[in-house]
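Removed: one protein chain of the complex. Kept in place: all other protein chains.
Note that the chains take the letters A, B and C in the order they are written out, and that residue 1 is the start of every chain.
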Amino acid sequence: MKPIRLGMVGGGSGAFIGAIHRIAARMDGHFALVAGALSSDPARAAASAADLGIRSYGDFEEMARTEPARADGIQAVAIVTPNHLHAAPAVAFLRAGIHVICDKPLAATPQQARQIAEAAQASGARFFLTHNYCALPMLREARALVAEGALGDIRLVQAEYLQGWLAGESDSKQAEWRTDPARAGAGAIGDIGTHAWQLAEFVTGQVPQSLSADLSSMVPGRAVDDDARIALRYGSGAKGGIWVSQVAVGQENGLSLRVFGTKAALEWRLPEPERLILSPKDGPARILTRAQDRSASFRTPPGHPEGYLEGFANLYSDIAAIIRGDATPLERVPGLEAGLSGMAFIAAAQASSARDGAWVEVSP
Amino acid sequence: MKPIRLGMVGGGSGAFIGAIHRIAARMDGHFALVAGALSSDPARAAASAADLGIRSYGDFEEMARTEPARADGIQAVAIVTPNHLHAAPAVAFLRAGIHVICDKPLAATPQQARQIAEAAQASGARFFLTHNYCALPMLREARALVAEGALGDIRLVQAEYLQGWLAGESDSKQAEWRTDPARAGAGAIGDIGTHAWQLAEFVTGQVPQSLSADLSSMVPGRAVDDDARIALRYGSGAKGGIWVSQVAVGQENGLSLRVFGTKAALEWRLPEPERLILSPKDGPARILTRAQDRSASFRTPPGHPEGYLEGFANLYSDIAAIIRGDATPLERVPGLEAGLSGMAFIAAAQASSARDGAWVEVSP
Amino acid sequence: MKPIRLGMVGGGSGAFIGAIHRIAARMDGHFALVAGALSSDPARAAASAADLGIRSYGDFEEMARTEPARADGIQAVAIVTPNHLHAAPAVAFLRAGIHVICDKPLAATPQQARQIAEAAQASGARFFLTHNYCALPMLREARALVAEGALGDIRLVQAEYLQGWLAGESDSKQAEWRTDPARAGAGAIGDIGTHAWQLAEFVTGQVPQSLSADLSSMVPGRAVDDDARIALRYGSGAKGGIWVSQVAVGQENGLSLRVFGTKAALEWRLPEPERLILSPKDGPARILTRAQDRSASFRTPPGHPEGYLEGFANLYSDIAAIIRGDATPLERVPGLEAGLSGMAFIAAAQASSARDGAWVEVSP
Partner (left out) sequence: MKPIRLGMVGGGSGAFIGAIHRIAARMDGHFALVAGALSSDPARAAASAADLGIRSYGDFEEMARTEPARADGIQAVAIVTPNHLHAAPAVAFLRAGIHVICDKPLAATPQQARQIAEAAQASGARFFLTHNYCALPMLREARALVAEGALGDIRLVQAEYLQGWLAGESDSKQAEWRTDPARAGAGAIGDIGTHAWQLAEFVTGQVPQSLSADLSSMVPGRAVDDDARIALRYGSGAKGGIWVSQVAVGQENGLSLRVFGTKAALEWRLPEPERLILSPKDGPARILTRAQDRSASFRTPPGHPEGYLEGFANLYSDIAAIIRGDATPLERVPGLEAGLSGMAFIAAAQASSARDGAWVEVSP
């Protein structure tokens, strides 16, 4: 099978997530990056493209106009720009019939999200959202366990995503746009909160009905939230919580998920991504590893640690399969719905916090 | 030094916490149990006392009347009855000038708490409350680290206490009174929530100003809360959370505390009680053990695991020292104030939950 | 039941293991310490006894002569002196018909060990050796699992006991006699190696047939071994290893045991004494806790950490039961045989190392 020809918007030299997408796309050989509008700065765009040996465009509009006409034009595009720059290229490429692989969260504003949604619904091309963590094998196994009833009825869900890198004043390029309301749309709840939200939904198969949020800006002068404590209520009667922070000093990337049901509980933590603890109501807890994972989303035998990049690459491989016509992975690859759900989460959290934690319906 | 003569109210055969108190009192040789009103069932009281080789009383009133007159009468009494039976004996012994060592929470109702408070304030005898966890060495070290500013300004506090033993219908003696509103006063928030609350206060030195609570009764027919998610706001601007549950299947006794400051963070978990992780803002995390603990609250060299009973015994040893006239441990042994703070926590949590999570002031 | 009257030889103020024995004897209320020859220094002996409120003897001979004649004389004696001073008091008390509870290793020399053995065999009193670790609940469960065949045929056994406290020159009282060949008899292999040896035997039910040892004295000028690497061969065809060190910097008290069979494996580590990992050949590993331990050797519910002192107290409680006539615990409480096995281990290890690691039969 020939690699799928991939373009990229954003991800010029110095960018973080663009480089990650390129490794993930390359890892299993299903994609070949051939073109890019890698930076809004034309010189940097050109230099970055030259480094990568790909066609360079000064802006995404030109790329969206030009590529469809080429015999060797891109079949899919990865959008790895700051949040406020997702919508315009996503709409342009969807209209051009090119599949879109977009970084999360979906957009910086509800309006941008709606634009993407309308374009996606009107397009014959597909829209994917790279909530990469849910593609880790043990979380796919977690989802399967919940789905088959291994936990009984779910009662409690707790997702945490704790980082410390924004605990002080920061002048890094990453910190700059992520703490700018205009470009990010939200702070920690958008950047990492949507990951926690999506993961909880992915594993439990349930969307909370309402939430109560307390957003904080702990660092003086910060214009977006950098810590959020959110209580969740599910229609089923289950309760839950999301705690995200970017001022949790000492935490490098502390994502975790715990789910408690009437029959058993699951616990997973990113620092040990290949362990899933299944604790039955009675009897000893079990340490599940990839040897027990039925998704077979890996490249190496159990005990040969895979992690962040491989999870990201699992998404890209599934996306390649879908683009090539295999519908099987569709149920596990996040797309427009996951994006809209994340936007509803952000909106509800901001609304609740603005009303001093009043319970607010989550309306996707 | 002669052992202090100790009496006990409650703790007859089959009771849980009474046996614990007896081991804790005995471990370091500072107390000798000599008398007891061990059960409201006179036959069981007498049989239990005979097993222990101590003087038996049919009820605590008689013990409170009789013992002070004996030359070898008790100097202190441990009250290990269900919550609603703390106040009457506490008041009786305090009035009799006998030191009271009372299990937590302080009482089942605010009125009972007030009665204890008045009696304690009027008495020349002391009142102690056995929040045992705060006497574990690494938590004493945690408190010292916070007090000396090692964490900088505190921003985030998270205390959890998760158990699974009440996840189903239960007919154990322990479960019975602990889920009865009349005898327990509250469910999980009283039984284990007050431990989490006290620990957070003990380590940080701060009492939250207000809270927002969502209490649940997950098991059908249960009349008290068995899960609670509580958001905290401190006067300093810090935020916090308490999550307690007794339906968290697979969790045996999952108490933990995390505190994040501007300069460093602390993490402690009961399953590994002798490790305290100190994570500076920059640089590697440090695994503190008793080798680093300056409280020296232990009997064995580092690496020889001490735990629950030794923590409890640390309290009893400090109480003995105080009774013998050493004021030094007073600042770290929980007493009336801790009890009233716990009652204020329960009341605020219930009030907030009744008002759908509205923020409620905590007024001790 | 009345407490058993206990005497003690050694354990004066400043001693380490004597204080441990006293706590262990006291914890469950089965013993009352009433007499002691606590130090070879008469003044220190008397002062220590006064502190404890017990009868004091200037030497153990006098105590062994006097106590049997008293109506309230001791029924058992704990010997907690340095190794070379085990034999004389053990023989004296065994001849006097008083049960002996002796610290490990059995003796400093084979000759002393034989003297104890002869006295024990001739006495109506019992001899116990406090290999305390094997009384921890999860190791009792480990033994039960092996005995019932849960591991299949055992293939591999690995015991480690790593400490760092003798990594440098040390002038502590503890270090002094433990590194003196005359008083200790052996270095790390005696002090901690016999624990590892006994634990492996206790759990597997097998004694190695031969061993090959490499003993080292890493600290310049040290007259005993402070590191030893020992390979084991069992008659069954199983292989094993013991690694002990007292120069392993950073290790506080790193005792661990791993056993691999044809059907499953067990792993246990002292720093988390209440977890036993059972890994079947196929299927997920299981985290066993006291909730799964059938020995019920504990005082608190699972999740309330017990440790070193409670394990020691388990031994004392079993010893009390045996003294009172219950033969049930006999199979799990170490006695003369364990002591002789440990002496055979020391002798074989020293002989093998002296012959550059030649394989040497272990002959108890």
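We take it that contacts are C-beta pairs under 8 Å (C-beta built on N, C-alpha and C of every residue); 3 or more make two chains touch, one makes a residue touch a chain.
Since we're looking at a predicted model, the values are computed, not measured.
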item	value
Among the chains presented, those that the missing one touches	A, B, C
Sole contact to the chain not displayed, among C:44, C:95, C:229 or C:269	C:229
Hidden partner chain, touching residue among C:241, C:273, C:303 or C:339	C:241
Sole residue of C:32, C:144, C:175 or C:218 that reaches the chain not shown, by the stated touch rule	C:218
Which of C:43, C:147 or C:249 contacts the chain that the document leaves out	C:249
Subunit A residues that touch the omitted chain in the full complex	1-2, 16, 19-20, 22-23, 26-29, 51-53, 163, 165, 251-254, 270-274, 289, 291, 299-310
Chain not shown, touching residues in subunit B	277-278, 283-289, 291-292
Residues of subunit C (touch criterion as defined above) contacting the omitted chain	155-156, 158, 164, 167-168, 212, 214, 216, 218, 227, 229, 231, 233, 237, 239, 241, 243, 245, 247-251, 260-265, 277, 279-281, 285, 356-359
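The rule is simple: only the chains that are shown with their structure count from here on.
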item	value
Neighbouring chains shared between subunit B and subunit C, ordered by label	A
Closest chain to global C-alpha mean, per-chain Cα centroids	B
Mean-CA-position distance for subunit C and subunit B (Å)	35
Centre-of-Cα separation between subunit B and subunit A, whole angstrom	43
Interface hub residues of subunit A, defined as touching at least two other chains	277, 285
